[in-house]
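Sharing a structure, written as structure tokens. Questions coming.
Here the complex is missing a single protein chain, while all its other protein chains stay put.
Let's turn to chain A:
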Amino acid sequence: MLIATENLSVSYNGRTVLRDATIEAKPGEILALVGPSGCGKSSFLAAINRLTEIIPGASVRGRIRFDGRELETVFPSSVDLRRHVGMIFQQPNPFAMSIRRNLELPLREHGIRDSGELRRIAESALRDVGLWDEVSDRLEQSALELSGGQQQRLCIARALALKPQVLLMDEPCSSLDPLSAERVEQLIDSMRGQYTVLIVTHNLAQARRLSDQVAVFWTQDGVGRIVEQGETEAVFNAPSNPIVASYLSGRKG
């Protein structure tokens, strides 16, 4: 297992939003996290890369293992952890800088200073997300001039440039138009085998197309929990939990 959580709970100012989430993701696997809004999926992702540290009032309990060892031991520093565990947000959030600088700034922050090296990594990351041919002649332009879909692919490239092992994606397609969403989905699909992807999505069809494993989150007594998980096809074809069955068939949620 590359990433495994055990009884992970997240609360904000003492109010628990997610309780006892236990999941496992193998290297190179895509794990979809589905379920209605407000049942702790995003909080779960934020707990993994310790983004909860900068959310006022957030606290996390439970264990996270990375490659079999405690995450705290493998990455005592959050800066280091986030280099190995990248994150993509619902709204594309490129910096208000040039396309090139968007890619190079995080690399510089991680100590890569050689300009040839920076250029090479930036180009290869842009090629990985299929953006190179679209932007190679305007790398100095502001990233904010790109379309929403291009911005999101730039954000993915920016994360990939750091050579992470895990990518956390929080509804990466939901703010995009259908064509851009399809591009991004193909891109995620192509990452299978290279990166371990944990993706939150409200699009059940997408979860089914994309993921190897699925975990269904549900709110019970006001607290988010994982109510079912397993191989994607098995869960979609024969869910054992009746709530999950009606949710996955579109009758609930």
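As a working rule, contacts are C-beta pairs under 8 Å (C-beta built on N, C-alpha and C of every residue); 3 or more make two chains touch, one makes a residue touch a chain; residues count from 1.
The rule is short, and it goes like this: contacts and distances are computed from a predicted model.
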| item | value |
| --- | --- |
| Chain left out of the displayed complex - its UniProt protein name, from "Phosphate transport system permease protein", "NH(3)-dependent NAD(+) synthetase", "NADP-reducing hydrogenase subunit HndA" or "Amino acid ABC transporter ATP-binding protein" | "Phosphate transport system permease protein" |
| Residue, one of A:Thr22, A:Ser59, A:Gln91 or A:Asn241, that touches the chain absent here | A:Gln91 |
| Touching residue (missing chain; options A:Met1, A:Val74 or A:Leu105) | A:Leu105 |
| Which of A:Lys41, A:Arg65, A:Arg82 or A:Arg100 contacts the chain that the document leaves out | A:Arg82 |
| Chain A residues touching the omitted chain (full complex) | 49, 51, 54, 56, 78-83, 86-87, 89, 91, 93, 95-96, 105-106, 109-110, 155, 158-159, 162 |
